[in-house]
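Just passing along the structure, written as structure tokens.
Only one protein chain is missing; all other protein chains are in place.
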Amino acid sequence: MENLIALLIAAPLLGAAVLLCGGRRLDAVGHWIGTVLAAASFVLGVVLFTGMLGKAADHRTLTQHLFSWIPVGGFQADVTFRLDQLSMTFVLLITGVGSLIHLYSVGYMEHDERRRRFFGYLNLFLAAMLLLVLADNYLLLYVGWEGVGLASYLLIGFWQHKPSAATAAKKAFLVNRVGDMGLSIAIMLMFTTFGTFAFGPVFADVDRTGQGKLTAIGLMLLLAACGKSAQVPLQSWLGDAMEGPTPVSALIHAATMVTAGVYLIVRSGAIFNAAPDAQLAVTVVGAVTLLFGAIVGCAKDDIKKALAGSTMSQIGYMVLAAGLGPIGYVFAIMHLVTHGFFKAGLFLGAGSVMHGMNDEVDMRRYGGLRKYMPVTFVTFGLGYLAIIGFPGLSGFFSKDKIIEAAFAKGGTEGWILGGAALLGAAITAYYMTRVMLMTFFGEERWRNAPTPSPAEPSVEPAAETRGEHAEPHPHESPGVMTIPMIVLAFGSVFAGGLFSVGDRFLRWLEPVTGHSEGHSPVSALTVTASTLVLLVVGAGIAYAQYGRRPVPAVAPRGSLLTRAARRDLLQDDFNHVVLVRGGEHLTRSLVYVDHTLVDGVVNGTAASVGGLSGRLRRLQNGYARSYAVSMFGGAAVLVALTLLMRAV
Amino acid sequence: MSPQLAAYTTSTGEAFQFWVLGTVAVIGALCTVFMKKAVHSALCLAGTMIVLAVFYLANGAYFLGIVQIVVYTGAIMMLFLFVVMLVGVTAADSLKETIKGQRWLALLCGVGFGVLLLAGIANASLKDFDGLGKANANGNVEGLAALIFTKYVFAFEITGALLITAAVGAMVLTHRERTERARTQRELSEQRVREGKHVPPLPAPGVYARHNAVDIAGLLPDGTASELTVSKTLRDRGQIRDVSDEAISDLKALEQRAAERLERGEDERPALKRSEEASK
Amino acid sequence: MNPVNYLYLAALLFTIGATGVLIRRNAIVVFMCIELMLNACNLAFVTFSRMHGNLDGQIIAFFTMVVAAAEVVVGLAIIVSLFRTRHSASVDDASLMKL
């Protein structure tokens, strides 16, 4: 049984290798190879899952030791996989959603001549992500961690001829690198503290070490999580990441990779449990981000960026939950899974819309599409209901639990966090309704000439590369694209219920993450009720704004907040001014210093020597007579010396 | 052998001779250095050498004395003179120093070195002379011969080889290999025409009864000298004797005298006119 | 008078010759000065041979003369060829190792 674990990773890895090295002769079948291998990994996952279900709750952890990776003195890093309930959950999510999105991409990327490479990258991503969740020690996890970063870099920048895409990819990688720095420092800290960085021993020794070390480790892990999961302050890359093809946004930047941060925190639960300060930081980050993302999501007219903002905010929820400790771990993961379903579905829906609209992404040029693409409309709609937490759908269960848990943390913190979560729910309802209305309802704004909107200049290259610019003829997407959407829609409808009935999910994960019921100051019922009320309010406002009144084709100037939100709350401007400009100045001045100062000293010495020898050269004037003088003088000196010798 | 040679002090005769000729030698040496013209230097040097020859004799080196006169003063100095002629007898090089500080350094070193030498000799204990009495017992030349052909025979042979080599070397050095074929008259004339200057042969030097004329520039009608008329070698050596001004003054004198005569007789005037026309 | 004076004379002549070598530009004169120095040496040798009562000094002087003869021959040849190439017998003009 254990030996199958490696195969989980091997399958997509093989796919990546074959597709990337295979060359053009694979262009015809490449996408199918990729899809099949992803599916194979999924099947394998299911097999392992069933096998795991067969065992007792405490004996479900499988480990597979492949080989010793870096053995240097006390530093022993092995390639060992660990498959327990937590990683199992992720394996199924990753491979499942992954396979579906592979299938979807077959249709979506049909017209791209580099489709083979696209699937190669997708497989690479799957492999890296699986490595991340299956690793048994932090260093191996780090490999997967950066591996997904690489895959996301490649996929965001897949249309590299678009400067915007290339820039976005670079930005994503760099911001992630900052997070990775946190992870590596955390690993070093673990090594110095515990002498190892394998999960088991580290968690076992947690109680033997001081508070401070653990807090430091926790904060470093949080930094890593912020980078990968686009949490404040490292969230700026996610919006730009939407430059990538939509399936990528769905798989990497909604369902799986961006949730890695949550996985990291939950996985390191033992450490965080022992470091309350770090936990507090985590919750704060989560709360801030969930509001931040929601606000940004409200202002964006680009459908994908709006969804990206939503992703940010939803992950904020998860991080918040993860920060709550044992109360929240399970719900964090649960929301993570359900979110994986509905957000992937939403993105695929958005992709399908764009597919039908010549890659127009500006929602102000959509409208009334429900007639033209019914399947997309229905699936998207279900996803919408799920995310806003419509009673009975996935989002309702998971999000509701998180809000309760937030309150359950108790004390003022509990109130603040819970309040933030509630507010977030309301805003979520608002911006999602807005998206829904602008896209599928209202009059058909795309009828009049589709001049590219000034707000989204990056659209033009996309349009000219994939499909010509013309009056769009919205149409339903082919089967390969709709089927995954339908499946995901099912997921987003039923997953929540499936998990929550009889706390299945809770009992499934408890052996790994542990669980404790917090005593909530407000009853679960109150929370649910207030959530629903806020939900209605948010949706209502959105309807009032976008359902009743016609939507202007060009975005109005909007209030100060709106404009700020359109610019990601000025976060990018800050980065630009402080980091980019500053960095440029720094490097330029350093180049100058290196050339004038450091090198100048060297060249100066050389020049002075040259000058001196130039002066000495004058003595060698070539006149035999002056040489003769020196010889004669020398002879005289010698005579003098001999005489002196005799005298002495 | 005169007994003085063995003595610690020499005879007053030799002393007298030393002081007189020594002075001459030093003066000669100084002149060698300070004469403007190489010829004079050579002659002064010859003088010095003869004096030295006398000193050799006085020192009992009869053979060397003669050799000195024959080889040095006779052969070598003549060789010098020969070369001096070749390079230019009357070319006087200025004693003005061109290299900065050279002269002063030279004098300084010279004086210093001299002083040191003299000091060295002075404080060397050279009081006892055992003279050449024994050595020259059966003739100076025989003595030398005995040494040369026994003890120094190899050195002797080698010097022979050296002389041969030197002779050959001199020939090699002075022998000029003609790299290109000598140009014929025709070619030369063609070249002249091509260059377009001096198409006719160069003008002849001015000829006057009272000079040998080769080194005298011919005069242009206005009485100034023309370089072209003197051979290149002389020009290089700067050995052109310019007589234009004295010629002009002669002409003046002539006319003056003619004028004096004219006051007596009118009949010469047309002749003078005629001569003027001729001169035009 | 003590024959040592001959040595003093030799030293004087040698110094004069050396100085001449240093201050004269005409190669021929320089060469003459060298000859002067050689002669000064010879005088010294001869005096020494008188001093020590054996003829070795004279022999050396003799050899010196021979070598001087050889040297003069070669040296003058060099001067002549120099003069041919540069049309001057000044040692300063030959301050480069090429024409």
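Letters are used for the chains, namely A, B and C, taken in the order the chains are written, and counting of residues starts over at 1 for each.
In this section, a contact is a pair of C-beta atoms (placed from the backbone, for glycine too) under 8 Å apart; a residue touches a chain by one contact, two chains touch by 3 or more.
Keep this in mind: contacts and distances are computed from a predicted model.
K.L.:
According to its UniProt entry, is the unseen chain "NADH-quinone oxidoreductase subunit M", "Sarcosine oxidase subunit alpha", "Urea ABC transporter permease subunit UrtC" or "Portal protein"?
P.N.:
"NADH-quinone oxidoreductase subunit M"
K.L.:
Looking at the whole complex, which visible chains does the left-out chain touch?
P.N.:
A
K.L.:
Among A:V72, A:L619 or A:V648, which one is in touch with the chain left out?
P.N.:
Reading the full complex, the residue touching the unseen chain is A:V72.
K.L.:
Touching the hidden chain in the complete assembly: which of A:R208, A:H519, A:R548 or A:R615 does that?
P.N.:
A:R208
K.L.:
Please identify which residue in A:T63, A:T167 or A:T528 touches the non-displayed chain.
P.N.:
That would be A:T167, which touches the missing chain.
K.L.:
For the chain left out of this view, which of A:L4, A:V36 or A:M181 touches it?
P.N.:
Answer from the full complex: A:M181 touches the omitted chain.
K.L.:
Can you work out which residue in A:L139, A:A308, A:A429 or A:A542 touches the chain that's missing from view?
P.N.:
A:L139
K.L.:
Counting contacts across the full complex, list the positions on chain A that touch the omitted chain.
P.N.:
Given the touch definition above, chain A has residues 20, 67-75, 117, 139, 142-143, 145-147, 150, 153, 157, 160-161, 163, 165-167, 169-170, 173-174, 177-178, 180-181, 184-185, 187-189, 191-196, 205, 208-210, 213, 583, 586-588, 590-591, 594, 598-599, 602, 606 touching the missing chain.
Note that only the chains that are shown with their structure count from here on.
K.L.:
Could you classify the connectivity of these chains, where an edge means two chains touch, as line, ring, star, complete or other?
P.N.:
Topology of touching chains reads as complete, every chain touching all others.
K.L.:
Between chain A and chain C, what distance separates the C-alpha centroids? Give it in angstrom.
P.N.:
97
K.L.:
List the centre-to-centre spacing of chain B and chain C in whole Å, with centres computed as mean CA coordinates.
P.N.:
The separation of the two C-alpha centroids amounts to 16 Å.
K.L.:
Hunt down the residues of chain A that sit against at least two other chains at once, touch-wise.
P.N.:
621, 623, 625, 629, 632
K.L.:
Identify all positions of chain C at which a residue touches two or more other chains, and write them in rising order.
P.N.:
18, 22-23, 25, 92, in rising order.
K.L.:
Could you pull out which chain B residues touch chain C in their complex?
P.N.:
5, 8-10, 12, 14-15, 18-19, 22, 25-26, 29-30, 32-33, 35, 38, 41-42, 45, 48-49, 52, 55-56, 59-61, 63-64, 67-68, 71-72, 75-76, 79-80, 83-84, 86-87, 93, 95, 97-99, 102-103, 105-107, 109-111, 113-114, 117-118, 121, 126-136, 140, 143-144, 147-148, 152, 155, 159, 162-163, 165-167, 169-171, 173-174, 176, 236
K.L.:
Looking at the complex, which residues from chain A come into contact with chain B?
P.N.:
Listed in rising order, the residues are 621, 623, 625-626, 629, 632-633, 635-636, 639-640, 643.
K.L.:
For a test of understanding, state which residues of chain A touch chain C in their complex under the given definition.
P.N.:
Those residues of chain A that touch chain C are 621-625, 628-629, 632.
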